[in-house]
Structure formats: structure tokens, C-alpha cells
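Dropping a structure here in C-alpha cells format, bear with me for questions.
The other protein chains are all here in position, but one chain of the complex has been omitted.
For clarity, chains are labelled A, B and C in written order, and residue numbers in each chain start from 1.
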Amino acid sequence: MADATDSVDTNWALLFACWLLVSAASLGSLFFSEVMELPPCTLCWYQRIFMFPLPILLAMGLFPFDAKVVRFALPIAFLGWVVAAYHLLLHVGVIPEGVSPCSRGVSCKTKYLDIFGFVSIPLLSLLAFSSVITLLLILRRRLA
Amino acid sequence: MADATDSVDTNWALLFACWLLVSAASLGSLFFSEVMELPPCTLCWYQRIFMFPLPILLAMGLFPFDAKVVRFALPIAFLGWVVAAYHLLLHVGVIPEGVSPCSRGVSCKTKYLDIFGFVSIPLLSLLAFSSVITLLLILRRRLA
Amino acid sequence: MKKHQLVIFGAAALLIMFAVGGYFYKQQRSKKTQAMAKQTESPLSRAYAQTLGPADAKVVIVEFFDPGCETCRMFAAPVKRLLDSYPGKVRLVKRYAPFHDGADKVVQILEAARLQGKYWETLDLLFEGQHRWADHHSPNPDMVWQLVASLGLDMERLRRDVNDPKILAIVRQDITDAQALGVHKTPGFFVNGKTMSSFGLEQLQALVAQEVEAQYER
Partner (left out) sequence: MKKHQLVIFGAAALLIMFAVGGYFYKQQRSKKTQAMAKQTESPLSRAYAQTLGPADAKVVIVEFFDPGCETCRMFAAPVKRLLDSYPGKVRLVKRYAPFHDGADKVVQILEAARLQGKYWETLDLLFEGQHRWADHHSPNPDMVWQLVASLGLDMERLRRDVNDPKILAIVRQDITDAQALGVHKTPGFFVNGKTMSSFGLEQLQALVAQEVEAQYER
């Protein structure tokens, strides 16, 4: 190709993979709430807070390719990972139930999805955040 | 000051003002939900999705100062503005009620706050998003 | 492949997966409810429910509604007109999904009024005065009592009947059925067990027209 800036190199491909991942995770979350009509609990919303801005952020870093986006996206993804990990621990019962009062609305312990007996929504969320953080860290090391 | 990178110039001050604004808006939102215990409606959550990541994002742009952050923050703030504007129109009744089905949980038309008869939560949100967009646009022009 | 093509292709692939997944999910759910609509007793068909229109109509609209829901109020008149436009062919079944706080008590009053043969008058009145008793902040079933007093009902009997175990059982069964059918919003419509692709009066009219054609004109 004559135009070097429009040909795909490995770094761009990594960031693109990252973008695909967070876009898929965001759409998956919307699928649960809008198509399957499962009401999101408060912890789900906090995970959405740290997931939904990522497709926009990473898209901005793809055109033109800008390595700076990794630095801006990492802390957001990391906070999402923390919330997802907490949610999963609460879900499987590692964090003892009942330390917090019961409130109206959707309980964060409600198990909506259950594939093969262990795949739950918080687990999917934690996997998504872990993957995006891994990809971003690989990218950061390559660019350093 | 001997260390030039640690002295405050106008651009940095503008970005800092921006950061203060989004941090105050985020804490204000948390005050409504955690201290006053007003349950957030779905549209409130979507506004939080586009507000809560901004303090983190802008803080990353303050140390070291990085003009790139403006480009990354603007689309997120803009989407938040759109949601806030929609919420306000719904709230004051410009968008006719009843076009959407009633659902369980908090109605987005519920008026919790009412200062001087017109200051509502969606209005505060729209003001916050408008101000941050204005500041970011000023900063972008100065840096162009 | 160029960068922007890759991104457009990726976004399109994700959106198509979302749409196709959603289509199949709703398709699957619709199959279940269509099967239910053919049974005489199922979450979708309960013998106890109030109906409007001839029993032999081949098109049955099941409506899950909440007397405190504004959108339900707005759908009441157009749905009745819809029945009139296909005389003898469409039947309406009223079911309850009282999601608003206190709405279940209002449903009990409505069912008690039904025992005195004033279901539709009471429902019309409830919708008419909805803005007064069904404020989202503080639903007020007591105000409903003042409202229905004007209907010429035997109020003493009404007050006794609202807590009739049969009426409580109806409300409980309807709520359970709504949950089983995935009705999370009101009004929730099923036309011969089929649901609308998206929510709206026009979509409902189109679905009814389609079902009338399928049942009567082929």
C-alpha cells in the first residue's frame, strides 16, 4: 500500500482487538438488559460505568493511531476489574452475605445467567475486564 | 520556579478547572444516591456512565500535562450531554409522556429535587456537561 | 484490508450478531407463548380473567396492565376501538401486572367492583382519576375509595369483597404469570400469543390486522 498510515501493523491490530472486545462486552451487557430484560443491579451499573466509555475512548485512539489512549484507558479498565472481582466474590458467596442492609430493587446476588453451572454475568464481566487489561498491558510494553 | 513543568500555566489551569468540575459533579451525584438515598433512574445511570470516568481521564491528563486528553474526553462528555438533554426534556414534559411502557423501578420522570421551582437533577446534570464541554472546547482552541 | 474498513466491518459484525441474537431470543420466547395461547389453562389463558368481545373470536389480545400506569391509560380507548374495527373477530382479555406501589390494592377494588357487574365503569373511572391517586411518589389507594364512591356500588359489600381470598388469588396468579411470560413493562400485549417486535400502538394495530387476516381471510 502506498499510504503507510492506513496499513495495519501489529500495534494497531492489538488496539483494534481491544476495541472489538470492549464493544462486544458492552453490547453483551445491553443484550442482557434490553433483549432479555434482566434489570441491572447497582454493581452491574458500576461495571457498565467503566466498560461503556471504553469503546468510544479506544475508537478515538484508532483514528489516527495514538498510543496515548492506552494510558488513559488502563485506569478505567482497572477500576472496572475491581468492581467485577468484588461482584463475583459476592456472587459466589466468598464475601459473606448480609454485611450490608437489604434494599429495594435488584439484589446484586441474584443469579440470572447460569451456563454449565458456573458461568455467571459477573464472571463474564471479570473475564472481559481481565482480557482488555492484558491486551492494553501488552500494547504498553510493545510501545515503551 | 526552577522546575518549569511544575508551574501552572493557563492551559493546565483550564484543564484543572475541568477536572474540578467533573469531580464535583460526580461527588454531587453520589451525594444524591448515597447520602440522600434517592435511587437513580436508568437515564441517571447513563449520565453517570459518561460523567464518572471523566475525573479519572482528566486526572491522567494533568500529570504530566497532555493536551491529547481533550480529544479523548470530548466525545464522552458530548454523549453525556445528549442523555442529560433528553432527560431534562422528558422531565419538563416537552417529550410527551406515555410513549414508552411503564416499568418497575424508578421512573425517570420522578422529581426528587426542586429548588426555586425549576432546579432539578437533570438540569444540574445538563449544566455540568455543558460547562465541561465549553471548557474543553476553549482548551482545544487554545492548543490548536 | 484498510484500517477503517476493518473497524466498520467489526462494528457491523457485532451489531448483526446483536440483532440476530435478539431476533432468535424473542422468536424462542414467542414460540412458547404461542403454544400457551392455544391451551385452555396456561399463564397466558386463565378462565377467571375479565374479557371483552365474543368467546368464539379467533384473535385474542391478552393485555397485562397496571391501573396506575399512564401508558396503560393511554392505550385503553385505542384498544377498544381496535376491537370495534373487526366486529366479532377479536377478543380482549384483561390481566394484571400491578408494578406500581399500592397498585395491587387498586386491582383488588377493581375485581370487587366486577363482582357487582361494574368492571368497565370502574376501570374507566380509575384511569380518569389516575393523575390524582397514582402519583409516583405516594400512591394513594385511599383516594381510590373516594373515587369509586360515585359509581353507585354497594360500598359495604365492596369493602368486604376486596379481601376475598378468590380475588387475592387472582392478583397473585396474574403477577406470577406476568413474571413467567417475561412481562416487565406495562401494558404488555400478546396477540394469539405473539408479541410486538417493538412497543407502540401502531405495532399493536399491525399485529392484530395480521392475525385477523391469518385467521379469517385465508
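The rule is short, and it goes like this: a contact is a pair of C-beta atoms (placed from the backbone, for glycine too) under 8 Å apart; a residue touches a chain by one contact, two chains touch by 3 or more.
These numbers were taken from a predicted model, which means no experiment stands behind them.
From the set B:23, B:110 or B:131, the residue in touch with the chain omitted from the display is B:23, counting the whole complex.
One chain is missing from the display, and on chain A it is touched by residues 97-104, 107, 109-110.
The chain not displayed touches chain B at residues 1, 6-8, 12, 16, 19-20, 23-24, 27, 30-31, 35-37, 39, 59, 62-63, 65. Interface residues of chain C facing the missing partner chain: 101, 138, 141, 159, 163-165, 168, 172, 176, 179.
Operating definition for what follows: only the chains that are shown with their structure count from here on.
A separation of 22 Å divides the Cα centre of chain A from that of chain B. Across the assembly, chain A contributes residues 39 that each touch 2 or more other chains.
For chain C, residues that reach two or more other chains under the stated contact definition are 184-185.
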